[in-house]
Each structure stands twice: as C-alpha cells, then as structure tokens.
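Quick one: the structure is below, questions incoming.
All protein chains but one are shown at their positions in the complex.
Letters A, B and C name the chains as they come in the text, with residue numbers starting at 1 for each one.
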Amino acid sequence: MPIPKPIFNPPFNVIRVSHVEFGVSDLERSRAFYADCLGYAVTATYKDAIHLRAIEERNHHSIILKKADAKARALGFKIGSEEDLDRAKHWFEKKGLPAKFVEVPHQGRTLHASDPLGMPLEFYFSMDQADSLLQKYGEHRGARIQRIDHVNCFTPDVQASVDFYTELGFRATEYTETEDADPKLWAVWMHRKGNVHDLAFTNGYGPKLHHIGVWTATPMDILNICDVMATTGFLKNMERGPGRHGISNAFFLYVRDPDGHRVELFTSDYLTADPDHAPVRWTLRDPQRQTLWGHPAPQSWFEEGSEFPGVAVREPALKAQPIVAR
Amino acid sequence: MPIPKPIFNPPFNVIRVSHVEFGVSDLERSRAFYADCLGYAVTATYKDAIHLRAIEERNHHSIILKKADAKARALGFKIGSEEDLDRAKHWFEKKGLPAKFVEVPHQGRTLHASDPLGMPLEFYFSMDQADSLLQKYGEHRGARIQRIDHVNCFTPDVQASVDFYTELGFRATEYTETEDADPKLWAVWMHRKGNVHDLAFTNGYGPKLHHIGVWTATPMDILNICDVMATTGFLKNMERGPGRHGISNAFFLYVRDPDGHRVELFTSDYLTADPDHAPVRWTLRDPQRQTLWGHPAPQSWFEEGSEFPGVAVREPALKAQPIVAR
Amino acid sequence: MPIPKPIFNPPFNVIRVSHVEFGVSDLERSRAFYADCLGYAVTATYKDAIHLRAIEERNHHSIILKKADAKARALGFKIGSEEDLDRAKHWFEKKGLPAKFVEVPHQGRTLHASDPLGMPLEFYFSMDQADSLLQKYGEHRGARIQRIDHVNCFTPDVQASVDFYTELGFRATEYTETEDADPKLWAVWMHRKGNVHDLAFTNGYGPKLHHIGVWTATPMDILNICDVMATTGFLKNMERGPGRHGISNAFFLYVRDPDGHRVELFTSDYLTADPDHAPVRWTLRDPQRQTLWGHPAPQSWFEEGSEFPGVAVREPALKAQPIVAR
Partner (left out) sequence: MPIPKPIFNPPFNVIRVSHVEFGVSDLERSRAFYADCLGYAVTATYKDAIHLRAIEERNHHSIILKKADAKARALGFKIGSEEDLDRAKHWFEKKGLPAKFVEVPHQGRTLHASDPLGMPLEFYFSMDQADSLLQKYGEHRGARIQRIDHVNCFTPDVQASVDFYTELGFRATEYTETEDADPKLWAVWMHRKGNVHDLAFTNGYGPKLHHIGVWTATPMDILNICDVMATTGFLKNMERGPGRHGISNAFFLYVRDPDGHRVELFTSDYLTADPDHAPVRWTLRDPQRQTLWGHPAPQSWFEEGSEFPGVAVREPALKAQPIVAR
C-alpha cells in the first residue's frame, strides 16, 4: 500500500494553505473577474498588484493578482509560529532544498522555499489583518466565497510529492490508484486543517498548479454564480460543472480566470481531524470518483494548469488513462 | 357553510393583482428601503414618485411610491381586455359604487372604483412594458423578489367582502371560521391567477391594507434578506418571521417600510387553478394556521395596517380573539 | 411572424395539463423508480396499473403506469366544466378528428380525442380527489416533486401543431425560429394555466412525447435527487443536467424511467398570465436558449421520445441543425 503513514510530530507546524499569487496580464480585467463577478473584496490596490480576500477572511489577502507572466508565483501556507519559520528554513536546507527569507508586503517574516519537484512554497506566521465581512451581509456579492480551502497540483511523480508532504505533516484523506498487481498512486488529497484537503496532487505534466479551491456556504451560491457568469460575459470562463465529485463529496464549479488560472468553487466536504481517520481509496476504473453524476470533464480540465515561473515541466511517471465518463 | 359558490362567468375578467401605490413621506428613504435593500428595480423616477418593478416583471411598475400621506392609495388589478374595462365600469355603476376613468402615467385607460366597504380599486388592461430582469442575473440584489403576488386587507365585514369579490369572479382557496354553532368567516384567501391568492380578507378594523405579498424563488432568498436587513440598519423594519404559515403553506417574512406599509416576502404556495379545487378550512382555535412552527406574531401584526385615503375605518363585525401561539 | 395571435374565447376551456399514462413493461421496476426513488405517492395499485400523484396534488393521479407497450398512452387535460366536455367533443367532430367518450377509472366523463397529427388527448372535468401531502412533511421523499407542470412533444410540423392548439386557446410564451429570410418555427412553448407552458412542441420525428415536466419547490431538491439517483442504482437514468435552460429559465434535470419515458424535474420559471404577455423569441444560432451555462445535451435528448400507440411517426418538416453547445 503506497500511502505513507502520517506523521504527528512534523518538523514544523503548517496550519493550512492560506493564499496564492497569480501572474496576470491585465489587472483591471482580472479585477472585473474576481471582484465584480465572483465577489472578492479588494483589500489593497497597487500599481502592479491587487490583493483580494474572501468574506470570512481576516487575512489581508488570499489571492494576490500580480502584473506578470500568467504563472502561479507562490503557494502560501500559514504556519504555527515564528519559531516554526526558523525550523522550516533549517529543514529545507538540511534537505538541500532552496529556502530563503524574503520581504512580502503585508506579511511578517516570509520564507520562500521549493519542494523536491520545484514547486514554489511560501511560509509565514503573521499577516496584516482586515475586517471579516462575514456579517456585513449587505456587501456580499457574486458567489459569496467565504475562504480559500486548498490548492491542487499536477505532479510528474505523485509518490514523490506525497512522500515529501507526508514528512511535512500532511495527512492523506482520499486517493486514487491504478489497478496493477502493483498499484501506483494516481492522485492524493492531503490536509492539515481537518477537512479533505489543503493540498492535492494528480499525476500529470508538472509541477503545475491545477486549481485553487475556494469555499462557499451552500450549493445555491454556486448555482447563482453560474447564472451570473453565463449572463455577464463570463460564459467562456465556465469550464466544468456544476457537479458532485465522488472524491471529497464536493459540490463544484470550475472556472478559469482571464489568464487561464483555474478556480474551483466548492462546498460540502467533511471533517477529517481524527488522527486515525483512514483514507478513502478509489480506483481509476470508477468514473464516479470524478463525478458522482456521470458527467465527463472537458479535455482542458485534464491537461491545462498554471506553470510555476522558472520551473521545468516534466513528463508524468504514469501513463494510464483514467476513465472519466459513465 | 358561509363560503359562497364560485362564479365562472364573472361580469368582467380580472387577471390578477398587479400593483399598489403607497403614500410615503420621504422618497429617498423609501427608495433606500425598496431598491437598495430589498432589491427592487427602479423603472422611473419623478419629482413626487418612484416606480418600481421586481425581477421578472415586465409591467412598468408593481409598486408606486408617491410623496403623500402614508396611506395605501390604490390596489391595482390587471384585467383581460379594454372591453372588460367598460364592463367593469358598467357593473360598478349598476351597483351604485364609485367608478370613473382617470389618467395614470404609464397605464392605458384606467378605472378607479370602490368596493362596498370603500376600498379603492384600480383596473386597467394595458401598461407600459419594461425589460424582464429575470435572466439579467448580474443585476439581482437583496431578496431577488420576482413579482407581486397578492394584497391582504383588514375588513370590518369579512362576509360582505367575500360575497362581493366572489361575484367578481374571485375564488376562495383557504378560510378560517369561528367555531360557533353558527360559524362565521374570520378570514378568506381568494384568487384569480391560480395560486392561493390575489386578495385576502381578515376580520379587523378596516378597510385597511394589511400587506402586499411579493414572491421570491426560494426560502434562501428570504433568509438572506433577514441577514442583510439585520446588518444594514433595517433591523427594526423586520416585524415577523421568517416562518411557515399553515394557511397557504407560505414561507414568509413580514417587513415594514419606512412609513409602516407592510410587505410580506413569501414563497412555497401551490397551484389552485382547478375550478373544483375545494377551499381548505381552518379554525380560530388552531394556532398552526398562523405559524406551523408555533411562533406567535407580534401584536402590531394583528392591529396595524395602511389606511386608504378618505375611507373611514369601522369596527369589525366579529369580536372573537384568535389563538395565535402554541 | 409565424406565431399566431392568441384566442381568448376558445371553443372549450382547458384549465391545464393534468396527467399522462405511460405503458411500462415491469410495474414493480417502475414503482421503484417513481415512488421509491423520485418520491411519488401511490394513490392506487391495480394488477395492471399504478396510479401516482405528487406532493401537492389532490387529483387522484398525475401519472398512470400501465402494464403495456412502452408508449405514452394519453396526454390528459383538465377542462373547466362538464359542458366544456360536450363542447370539446363537438369541436373535434366538426374538425373531422376522432373524439369519443370512454370510461376511465377514478375520472368522471372522459373524452378521448386526437389532434391533426395523431397525438392522443384525454379531456375530463372531474377526478377522484386525494389528500394533499403538501403539509405532511414527514412523508416527503426523493425529489419532493410537487405537481405535474407540462408535456413536451416532438412534432413533424411545428406550425401545424401550434396553429391547432392556438385555436384551442393555448398561448405562446417563448419560441425558437430558424434564421431564414422566411423564418420557420422550430419550437414553441404554450400555456393555459399562466406559467411558461402546459404544452410545448419541437421540430422532429413525431408525433412523440419528448418528456413530461414536473415541478419542485427549489433547485436543492433537484441537486438532492441527483445525489440519490447516482448512489442508488439510477445513475444510468440521469440523461441531462442539472442545468439552466435559457428558454423558460427552468433549472432542470432530465431523467429516463426504466422504459425510457423521459421526466424533466424543473423549477424557476415565471408568471405569464397577462393576456398581452408577449412571447420571447430565440434563434437556433443561440446555444444559450438550450443551456444558459453552455453544456451540450446528449444526442439521445434530441432523438428519443415516447411514441403514441398506433400513431405513425413522420419525418420533420425542417432539416436545420440547431446549435447546441457554446
């Protein structure tokens, strides 16, 4: 069984995924998408960047739009303390992986590091705080997105990625494997904060960011944003859904921002906080792992993702074709 | 049994209740309530009036706010044709009731009439048409109210009111009666358009308008407007609910506009189009007729309503006290 | 413009579509689908038939399952009075169309007739009444379907069908036409009861019943039945959706019963009662008329339908191919 055992005394304490930075070609066009259509609040606007947060978020930003190449520039994780930051730096260095402190506006000490496959990571403990808009109901717009939930990545070597993040304290909740005599991990969902995932990996050309997942309170918010997008010029940005994933039980909608970065609006997963919560196994031959209701995903969903700046994309280890329609 | 038999060849063809005109003391304050908070679209603004319509309405207005005394100035009904207008005038005149043609902006020929208790009625066939906003999802706001549904009135003589509107072709769907040996009608719900009501009457000091009812697609829209009102300065305008009426099965919220006019946001009633659809009987002793879930209504809900200009309020025929809490 | 003018003094008064009868090969298998899965209430069970009604329906049946060939055996319409029945018989006979009184269990006098294309129609005024289950919330199951709403048919000659039912008093609310210099009607939605339709026609091999439409209170009921069907052995019965039609604004799910009869679960259309409510025009080149959100329908949805017993299927008049995906 290729899912490694979870570790409960990790080298440093990752609390949760907390933000991403997207390179975008036209800040105003992206603001129209994220703020005017999806309903994100704008916390700060700079000449070359817009900082966004969702309804319940007190963190200054969970999405940074940066005037830059259309790449995903950092996957940001909140960690438990300033001491954890030093432990993190030490740990990456011991592994011979890049790790250095950088200045990031609105964040305290911030560590930039890379995982063994080259994915850029950003760790910090403190961030400027903003008002929660959760009870400013009059300001809710669009999909009324409440918070960032997870990032999902293509990796050329799922086993290597999962082994690395397991050492870091991430715990698997669901996984897909091939049906060989010697089964291989095809995709894994891993968490720190106690729901299905903070971080997921799927076999594919990578490393690339497949999507960020953002949480809404109910499926009605997702149906509503479908109607809004379809009638306000964002029809072509709707890529997949709405539907129900078998994996994670998520009710989902996948949309693409004007630069192609993918956002999953989702709700309806479950609590996984128990240390002995056993991961759920799915096989590539079960199409309901993808969509419980039998809808195929478009080819783009399997192939496209946001590259990371300066990180070479490699061919995936596994060549099997998943079965994706009933 | 005091519910009169329905009439299927009425003297003229009333299609449905279609609009009301409210006297308000401060147009901007009322606009903030109806447009900014509840989400009504403003079709036209005049120096002394604002015309509002709901999301799916093509009629130019379903609510007119008029700078005037805080009274309900007209209950508007769409009728089937211009010929029906003439038939209506003739019928009212034959009964010795007031009826005259008046000029009303954005409406075709318009007849002002009064019922035997003095309630001011307005009949018309044609009205200026506006765009339906039903599929302009990006413009939906507040409670996303779709359309006007009914008007509900206090009358000092329920039997007289019901008899009159039955002659006019309205058909009873539900009613409450006292439990005497000789039961009396306490309240009646009557329709033309095929759902629970266009027009309802309750025993009380009247004639007065108790409320207009406006329809939302789902209970979620009503829960949302509760959150919005409670956090944007309209907490005191929330009078009753949300809750479920036993009568009509409506999921409801009653709100008061800045001048005290009452609006019921509601959803979840049912089809009553069949000519042999038998009315449902409730008794004053069953508190679930009021709220299925057992919540009492505030005293204001039983006592307050919008008067009609120049119409004397009379003492009600029945003195019984309804049972209103579990 | 090929949409005929509505007629307001029809030869007899059709209230609404009220029921259908489906031939099914295995009554128990069909009961499992309609009652156990979708949640229909069983009003009566016979050796060769099961009578079903939805939550708010007081009519004894809105669907009859009959042990017989997998065909649609009758489209049932409630009419306004016993006198209307006689007028109906007279009218069909005058047109040289079949019309005879038959005995149907649980119905009063019942007229079987055919339209000019051969579609079997059933008219009646009175039917045995059953309890409404609307407020028996503890008994609601599955999709909590409230009532039958419409029937939708393939016709080889849309113009002929629409002309016929216009004479009968049906009024068009939305329509699709080709974009020729001389545009032709491709599909038309027509109503009697005041919402988007009781009856719709689409160009295609016919006459055949495309589907019956049944109404749920909210989209959440439709999402829920997706989850239920997908996990209780009915995944293959889910044909299309959930999604939003541009036409009618319906939130929809199409399912197929064990014999292939198609049922649309839907909600979210609008009021059309006004006599001057102008029909909405769509063109074959606008894919959003089909699905606002851009999802293509499967080929089966365009090609398959329930035949009527003994009625020859003819080639459609129009050969144009609609555009069905973004």
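Here is the rule we use: contacts are C-beta pairs under 8 Å (C-beta built on N, C-alpha and C of every residue); 3 or more make two chains touch, one makes a residue touch a chain.
Everything quoted here is computed from the prediction, not taken from an experiment.
Student: Among A:36, A:56, A:86 or A:163, which residue is in touch with the absent chain?
Tutor: A:56
Student: Of the listed residues B:114, B:231 or B:300, which contacts the missing chain in the full complex?
Tutor: Reading the full complex, the residue touching the unseen chain is B:231.
Student: Using the touch definition up top, pick the residue from B:99, B:292 or B:318 that touches the left-out chain.
Tutor: Only one listed residue reaches the unshown chain, and that is B:292.
Student: If I consider the whole complex, including the chain that's not displayed, which of B:70, B:223 or B:311 touches that chain?
Tutor: Answer from the full complex: B:223 touches the omitted chain.
Student: Touching the hidden chain in the full complex, which residues of chain B are there? Just list them.
Tutor: Residues 219-220, 223, 226-227, 230-231, 235-236, 238, 242, 244, 251, 288, 292-294, 326 of chain B touch the chain absent from view.
Student: Need a quick check: the contact residues on chain C for the chain that isn't drawn.
Tutor: Touching the chain left out of view, chain C contributes residues 37, 135-138, 218, 220, 224, 227-228, 230-232.
Student: Residues on chain A that touch the omitted chain in the whole complex?
Tutor: 8, 15-16, 56, 58-59, 78, 80-81, 125-126, 129, 132, 134-135, 146-147, 193-194, 217-220, 246, 249, 267-268, 270-271, 273-278, 292
One rule holds for everything that comes next: only the chains that are shown with their structure count from here on.
Student: Which chain's centre, taken as the mean of its Cα atoms, is farthest from the centre of chain B?
Tutor: Between chain B and the rest, the longest centre separation is with A.
Student: Name the chain with the Cα centroid closest to the overall protein Cα centroid.
Tutor: It is chain C that sits nearest the middle.
Student: Just give me the whole-number Å value for how far the CA centre of chain B lies from that of chain C.
Tutor: So the centre of chain B lies 32 Å away from the centre of chain C.
Student: Determine the centre-to-centre distance between chain A and chain B, using the mean Cα coordinates as centres, and give it in whole Å.
Tutor: 50
Student: Give, as an integer number of Å, the spacing between the C-alpha centres of chain C and chain A.
Tutor: 44
Student: Got the chain A residues that touch at least 2 other chains?
Tutor: Correct list: 220, 227, 230-231.
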